[in-house]
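Submitted below is the structure of interest, expressed as structure tokens.
The complex is shown incomplete by one protein chain, all other protein chains being positioned as in the whole.
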Amino acid sequence: MTEEVKWEKTISDVNNEILVNLENPHKMFYVALATAVSVLLFAVGMVAYHTAVGPGMWQGFRPPVYWLVDITNFVFWVGIGHAGTLISAILFLFRAKWRNAVNRSAEAMTIFAVICALVFPAIHMGRMYLGAYWAMPFPNTNNLWVNFRSPLFWDVCAISTYFTVSLLFWYIGLVPDLASVRDRVSGIKKIVYGILSFGWRGTARQWHHYETGYGALAALATPLVLSVHSIVSWDFAMSLQPGWHTTIFPPYFVAGAILSGCAMVYTLLVPVRWMFQLEKFILDEHLEACIKLTLLTSTICFYAYSIEFFVAWYSGNVYEWAIFAKRATGPYAFYFWVMTFCNCIFPLIWWSKKMRLNKAVCFVVCVLINVGMWFERYNIILSSLVEDFLPGSWGHSEPGLWEIGLTVGSFGLFFTFFLLFVKFFPIVSLSEIKLIMPKPMSGHGKGGH
Amino acid sequence: MTTENSIDTTEPNRQTPITAIPGFTMTDRGPEIFGPVDGPLETPVKVIEKGHLYMSAEEVMPNIDSDHSRRDSASDFTVSAGAEALAKTAVDRRDFLRLFSAAAVASSAAACVRRPLEKAIPYVNQPVDQAVGVATHYASTCGECASGCGITVKTSSGLPIKIEGNAEHPLSQGSTCAVGQASLQGLFHPDRRTAPGFRNGDTISTYAWDDVYEVLGKQITGKKVAIFTNGSTGSRNDFFTDVLTKLGGSTSDLYTYESNSLYSSVSEAHKIVFGVECLPRPDMRVAQVIVGLGTDFLDVGTSPVFYAKNFANFHTMNSGNFGKFIQFESMMTQTGAKADERYVVPPSSEIVVALLLMKSLVEKNAGGHATAQAAKIVAANASIITGGYDLVGVTKEVFDHTAEQLLKSPSMVLAGNTGFDENATMLQVAAVLINDMIGAYGKTLYIDRGWMRSPVRSDDLPRFMTKAASYDVVFFIDTNPVFSLPASLGFVDLVKKIPLVVSMQSMPAEIDDLAHVILPINHSLESWGDEHPVAGFWSARQPVVRPVKDSRQAEDIFLWLLAIQKKSLPYADYHAYLLDKWKALMVLVDAKGVDYETFVKAVLRRGFAGKLETRPAPSMKEVSASFKVGESATRKGLRLIAPLDPRLGDGRGADKPILQEIGDGMTTIAWDSWVGLNPNTAAKMGFKRNDLLLVETAAGSLKVALYPSPGLHPDAVVINRGNGHAITSGVAQGGVGVNPLVLCGTSLDAEIKTPITAGFEVKLSRTGEIYHLAAMQKSHDIGNRTSIVKKYSLEEVKNLKRNRSLDDVPDLYPKLAADEVSQYKWGMSVDLTKCSGCGACMAACAVENNIPQAGREQILLGREMHWVRLDRYFAGDLDNPQVTFQPMMCQQCNHAPCEAVCPVIATSHDPEGLNAMTYNRCIGTRYCANACPYKVRRFNWWTHKWGVMGDRQQDRMPRALNPEVTVRTRGVMEKCTFCVQRIRQAKYTAKEQGRLVRDGDVMTACAQVCPSDAITFGNLKDPGSRVARERADARSYLALGGDPDKNEFGLKTLPNVSYMGIIAHREPLGTGEEGEGQHHPAEGGHPAAGEAAPAAHGG
Amino acid sequence: MLILNRLLSSGQSFISSTAKKWLRITLTVLVFSCLGNSGTANAWWFWTPGDTVDNVGFKPEQPIPFSHKIHAGDRKIPCEYCHSSARRSFSSGIPSGNTCMGCHKIIKTDSPHIKKITAAYDNNQPMEWVKVHDLPDFVRFAHKRHVQGKEQGGAGLACQECHGKVEEMDVVEQGAPLQMGWCIGCHKDRKAPLDCLTCHY
Partner (left out) sequence: MSQSRGILAIFKHLDSVCHAVEKVKARADFKDHEVYTPTSYHEIEHACAYSPSPVRWFTFVGAMLGTVTGFALPLLCDWDWPIVVGGKSPGIYSLPAYVVIGFEFTILFGAIATVLGILVMCRIPNPKVTILDKRLTDDMFGIWIPGAVPDGAQAKLLKELGAIEIKLTH
């Protein structure tokens, strides 16, 4: 970000123009919220029925395919959930200024995406009520705890840690902004926001501790971000399944997660920016920076996809190569090519700056990337499970309406949360965007730097 | 570690405990299969070898006497609480204690208890020697077919829970077939009728038995009565004859019918040639060559288990010899799949093959009395023979070579299938002649010493068809001819003309719809009886449980009917009749120094007795003049074959979910009928898998979906019998599949007068609809994954060496101390050379381990629950592929990929090498199933309903549960446990006796049942155990375990299951180096997904 | 909330069980909605597996007030006289009607409870005892392995070690928690097998 960004607004406009949305959102907001809530309610009904009847409801669970859309959605949402903390933590440490414009919504997106992600492993289990208990067996009358060697338990640890840390990070970031809101509103709202802002005053001393803590959190969150999807990838890589059992999985998954996360950030920001008239704060330059990061991770993914094929071939492992050959040419090749085109080919147009700045094109490609990333996980799960070692155990699978319903339902959950968030919380980090805006100097250079 | 490399040339002993059998001497090879009989006869009493292992029912169930059961008097033990919950199940009238029955009572007295309260309900009168939790075994005889295999039934708290082959019984030798295993489902079937009834228009009014006797007894007084029943070799036919005589008829009013017409055709052929009605008793151990003419003796022959045991001893490394099996057939039978040389011939042309073989034998100057006759027959059929080589598509050299081999060494020819064409009996006659020419009689086949007996009289069916109208009353007992005869025969109309039809069935049957009186009779496990399968050898049947429904033994009903008419036979019940009959047995076996009662008890304990009958070798008749070949042998074009299904039989097995769920041996299709067609033919005609075809013959038409089946002759159209029961008749699995008999014409075989079910010209056309067949295996091509199944030619196997133990695998981790200390390491060895894919292991496993049946809809989703899966792989030409069967169960890996991934330690490693699955710990993440490279784990997607009449097929599972195995709830993973409940019992017993578990003490259900002895189970730490020796054999390998000699260790999962590679006389296909990318044409035949057409076959 | 529930649950039957159930549900809902934390705890209480509660002291009312104190304590009848299969079966066995009648044909025949037994016996009705020591169905506890002596490879335990001093109880109550941790503790102490397959299959 060496280019100087041209700001039309000053920090005095920030609170006024951003927080006004809390009072008066666009009418499209209510349409969107109503849609999201009804989808969510429908999904809640499905989950309730599913809990009563059993996991047999998922038509895609056709042994040998014991996981399909459930874990696809899980990994997909966890992947989406990567961008937030990445943008807040890693880019914070790298002092990438553009993050300040988008980090709040990205972090919120992280939280809600991780919630969506957590739903799936919970409801896919055969006996979810026991799952909760075994993980925290209090009182532990069995003298037995969990298997710490299981990647699934690592996953539980990683995701819950990630969720907790992201939530803390997000909320700590929110505290000064909630104080800003508190200072704008009155009545019951003032009390609520007052409680939520913990009584933040904004003294320099507070800011001093705050900054240190925020930096420490960012330092902790950085390895966490990278580890979470590595651990998610071990959910696959720790088994012997051909196509899963590879060392490339952790970096490959992390890159994929960041790719989908950034694409999702963009996908969310463009309508939000329009809906809440934030064009003057979330500048085109910021969006372009996001696209550049997306392009970078897309090329990493491209590399990972290719090297995966190369290694499968070069290893001489019959099973491994068979899986990859079938991925590209077999009955499920469609998914493979969707994934390749969406994640690797389409983003290539962003090498042109014109395209990077064309928001319609970028929006479409970002949506396509998320479609592609969904199919990447679907493809990895399905193709490795469906035809592994013994041909006698081979099968085939395809999801049914049930899975589609639950997938759509998870979007309902996500957007419900997100829309409620934009209604009640500052969409842009007020304090942080002020930092990248022109400083309110007197012009005399007196006492300044 | 270097292991002994030489081939284990002696076949290890069967593991079941062996004891002396009166009349049958023992050899070190196990029980002599009807071997020399001249040894001294022991007195078969007083020495009871195994304590209380075998005991007769009357010892522990004194109240089973028929007076009680007839009058339905108050029993000693009563139905206890929780009855309303169980009343709906099949066992609502259990007369034994129901201890520990769950009663979910939220009692106010103990509201702090956070679990349902359970009741402990004891016996009122505890029978001596019965303790809760201690199983009692009874010896009996299987009643599922007419073979008369000996079984032992394990009962717990009075309930039969498992059937095993009687280890001492010379026919079953410790094994049963799948059908025998499923017998329990017949016993407990929820569809069984609960009370006798009279037809009242469309409805049936039920009555008390006493009223039924009264009314029916009077109704039949003075009437002309006939009995139509299924075949039996035992005293039953004599009893019915006695009854009929009392009723004023004669033995000619008794009609027997078996859908398996092989009994009558073989028997009739011997009558034609030798003048004696019998089935020859084979002894394959001495044979070196067997030629099959369309035979399927391993699956649906005259005595499948006995033949399988025989074949297992023949088709194995035996003092450096390996029996060679040559098969000519038009369909792909499981027997044909085991052939060393297999020639595909057109449907119905087996008789031509026989003629061509006869010709070659004549040319080679074969000995025997038959050669002259054969020469005449060959001359008379010169026109057929001339075109014969082209017709069957096999060259003369092959026949010459085959004839040479037959003459060179002890050999036999087995002919005939249950897909029965018009030349069936003549084919048997030809086989008899050939067997005589090659000197098989007296050497490998016996008709003069302990010959086998046919359960049916061959001309009963046409006799009945002509005389039926003259009867006033006809009893149909345990037979369902309305279903098992072609509709075109007009049997239904015939029965409708009979004024009084009485149907006596243990399960509802189509004949019930035509019957005026429907009487539920006892299942064979509730009945007294006997079988006489081999001349001089009797197998006894005793009830092992009180009738679970309000049914009566068929024979007892007749005694009551006679009593009403005051014409009583001098027996209180059929049991008394048998006791009278068995007096002759005591004389036969020459038992001295014991009283009769003791003798009978000893017989019941052991399950059988006898002394093989001998007779002078019968002399041959001149048959060449009467030998004729029907024109269907030389027909061209598509022809129908409708064989009996190996498991469903003529439809008797269709009501047993286990048998439906095992699936077909070659196609793995479950819960359905299909039309099998050569994949190339199907491709040529433009048909794809699952296309619903219209199959038309002159007699009728039906719609059935297509499954391209490799190995069929291009002209063969195969539809198995067994399914297609009517929905309306209350038959348990009504509505499943189709009955191909509607396609069969009216003709009967000329000699034995049984309906022809093969050889009809057939037309196929597409209806345009798609019907999804529930095939459990989606891909049958092993491709380049040759390390999964290893095959060796005979030459290779003779020089096979292995320098490194299978368990000598480098490991990063230190050896586990607990494993080192443990005295046991349970292992299994599966000899793929022997496995014939019969599915008995799947059935035994399901019964032993309470495995639910999933039903067609779930199988379509791949959700079958079998703990042991039978993988079938085809290699080579689609028209005539080499077939491999591989039972795949949990490999009990020492480095199990499934264990490490479980987040809650629901599956862990046991110091005895077992992969422990703890159901109650499982939360159902299913990662273990994904991580398993063998994909042998099964998940409970739903709550399975046992013993409840649900809407879906899978909700009708009889509630015959093994109390020693946990019933799994929804959301829980399960898998093969190596029958750990048996291991634990054996260990407990051994500990109580202060010793270690010995080889043979414990066997898994699959190892015990396997009719081919393919599965061995035991302690790998005992170097002398059979399983340890087999694992050390050079032929053994680990699935996905690479080749330790080449420093390749595959996945390094270190399974405790090892497989022994296939030996075959022919050059094995699909054995190339892993990874060379061989392409096998079978790949296209069974596309993994979608409905792609079978690819044309290539090199 | 937990305490409330327990109080309510363990209380004597001063209100009907249905009413109590509804009361408990209502209370649960109320408290759940009011107090987040204790609501969670409550959910935990209701949804965790049954053996999170040890049930020690569980003392149900039996169809007849059979006193082990009189039989096993005062009269010194050995446990295995009635529970006869403990040494040879997984189950120790509940005495059958004829076992009772063996003595009570003569002894105390005029007691109303004995009359009840006699009547049941004559009518071929079994007694329906409430199980006190009840393990889940997925646990395979072999009485014989625990009761048999060392010479048979057993543990040689006295019945009282798990069942408590039954011979002093008028009404039998649960003597030990019978939870897995309790089993495991003893197995660890005595170096008995600890693999899952020992009890679960």
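To keep things simple, chains are lettered A, B and C as they appear, and every chain counts its residues starting from 1.
Operating definition for what follows: a contact is a pair of C-beta atoms (placed from the backbone, for glycine too) under 8 Å apart; a residue touches a chain by one contact, two chains touch by 3 or more.
The model shown is predicted, which means the values in this text are computed figures rather than measured ones.
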Touch assignment to the omitted chain, from B:P897, B:G1000 or B:P1068, lands on B:P897
Residue among B:G593, B:G686 or B:P814 that touches the chain left out of view: B:P814
In the complete complex, which positions of chain B touch the hidden chain? 811, 813-814, 816, 818, 893-897, 899-900, 902, 905, 907-909, 911, 1054
Mind listing the chain A residues that contact the chain we can't see here? 10-12, 14-16, 143-145, 147-150, 153-154, 157-158, 160-161, 164-165, 168-169, 172, 175-176, 179-180, 182-184, 194-195, 198-214, 216-217, 220-221, 223-224, 227, 231, 430-432, 434-435, 439-442, 444-449
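By definition in this document, only the chains that are shown with their structure count from here on.
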Counting C-beta pairs in contact, does A-C beat B-C or the other way around? B-C
Indicate the whole-number Å distance between the mean C-alpha point of chain A and the mean C-alpha point of chain B. 57
Can you list the residues of chain A that touch 2 or more other chains? 130, 144
Two-or-more-chain contact residues of chain C, please, as numbers and ranges. 52
Footprint of chain C on chain A - complex, ascending: 129-130, 132-133, 137-144
Note: in the complex, chain B contacts chain A through residues 777-785, 788, 858, 861-863, 869, 871-873, 886, 888, 897, 900-905, 921-927, 929-931, 933-936, 938-943, 969-973, 1039-1040, 1051, 1053, 1074-1075, 1087-1090
Across the complex, what residues on chain C touch chain B? 6, 9-11, 13, 16-17, 20-21, 50, 52-53, 55, 58-61, 84-85, 88-91, 93-99, 120-121, 123-131, 134, 136-140, 142, 144-145, 148, 151-154, 195-197, 200-201
